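With one protein chain removed, the remaining protein chains of the complex are shown where they sit.
Up next is subunit A:
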Amino acid sequence: MDQKQFEKIVDNQTPKTPLFMNMLKAFLVGGIICTIGQLITFFYIRFFPFTEKTAGNPTVATLVFIAMILTGTGLYKKIAQIGGAGSAVPVTGFGNAVISASLEHKTEGYVLGVGGNMFKLAGSVIVFGVLSAFIVALIKTILVKMGVVSW
């Protein structure tokens, strides 16, 4: 049996990914997480001296804290099975990546285990997040200097 025939059999037998349903679920789950985040932002603006600009930081901290509890109790991976990208992209997904890696490596000690492996999955989010922020800022600075846009 040659490679082509084999590939054809594999294609025949592989169930198709329900792309539309997956996207719909991701949209709903991601949307719900973001709505909760928005409510938390309103809460900080209404009850604490935060403005729309400054309420972002405590909101992110709160969401990561919630993600931490959901990860520790094993609920986050159940949400992720339904949500897919919807639960991976928001900041709660970042929190889940950090916390799940920390939990996993606790047995190897706090320094080499937890500390060394905490950003095993989330590390690339930070690296490429910082890198893309730098590039975007650079472009904007140039545009401002050229007088195309203003800050």
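One rule holds for everything that comes next: contacts are C-beta pairs under 8 Å (C-beta built on N, C-alpha and C of every residue); 3 or more make two chains touch, one makes a residue touch a chain; residues count from 1.
Keep in mind that, in the parts below, contacts and distances are computed from a predicted model.
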{"item": "Identity of the absent chain, which is to be given by its UniProt protein name, from \"Amino acid ABC transporter substrate-binding protein\", \"Membrane protein\", \"Multifunctional fusion protein\" or \"Stage V sporulation protein AD\"", "value": "\"Stage V sporulation protein AD\""}
{"item": "Omitted-chain contact residue, chosen from A:Thr17, A:Thr51 or A:Ser150", "value": "A:Thr17"}
{"item": "Where the missing chain touches subunit A, by residue", "value": "1, 3, 6-7, 9-10, 12-15, 17, 22, 71-72, 74, 76-77, 79-81, 83-84, 87-88, 93, 96-97, 99-101, 103-104, 107, 121"}
